[in-house]
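A protein chain is absent from this complex, but the other protein chains hold their places.
Right after this comes chain A.
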Amino acid sequence: MSIIQHHTAASLSDAWRTVNIDILTEDSSVNFDTSTLRPPQPEIAEADVRALASQVRQLLRGGDAEGALRSCLETPVYNGTDAAKEAHLQTIIEVLQSIKASDMTPLLRGIYAAPGGSELLDVLMKYIYKGMASGVPAAAGLKSPAKMTPQSTGFSQIGSRPGVSNEPASAAMSVLLSWHEKLVEVAGLGCIGRTMTDWRRV
């Protein structure tokens, strides 16, 4: 026997199934700011990101690629303005582009073996995905970053998809892809899983 005793137009249609009952419940997760459950992250200003970028460039000029990458990854911009986040992404992409393909794996292995290295590589993975999601604006600030909001999946079909017509972007994308491949070899699938589950977004 159905629990619905009297059929009305409303009970015969299945529109009631789409009612979001969480909104109606006072203390449901929808009506609750989940960020209060987590420890706060320090805010990083855009000026700090710029200062770090120039330090990193100095390290790169000195030939210390690992040091440059490390110092980028040790201060991820979890809490900051969009401009600061974007600037830090640019710094990291610059570092990634300056490292030769043959040096990638030994460098990643070195970072992974060091204490806390797994955490650093997780940060690197987050930036690789962020770089892929934003369609990789040309590095070194030749072009203003393509402004679009990546979908929650991190994959976007709109906007400037890298293609044959977009030479610098497609080069940058191929750099990110080969870093991604090398990174998964070293840090495993767990690294991708952590990037997806982590609430600290870059």
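By our rule, a contact is a pair of C-beta atoms (placed from the backbone, for glycine too) under 8 Å apart; a residue touches a chain by one contact, two chains touch by 3 or more; residues count from 1.
The rule we apply is simple: contacts and distances are computed from a predicted model.
According to its UniProt record, the chain left out of view corresponds to "Actin-related protein 2/3 complex subunit" among "LicD/FKTN/FKRP nucleotidyltransferase domain-containing protein", "LAQU0S05e05710g1_1", "Proteasome subunit alpha type-3" or "Actin-related protein 2/3 complex subunit". Residues of chain A that touch the chain left out of the display are 27, 29, 32, 34, 37-38, 118-119, 122, 187-191, 193-194, 197-200.
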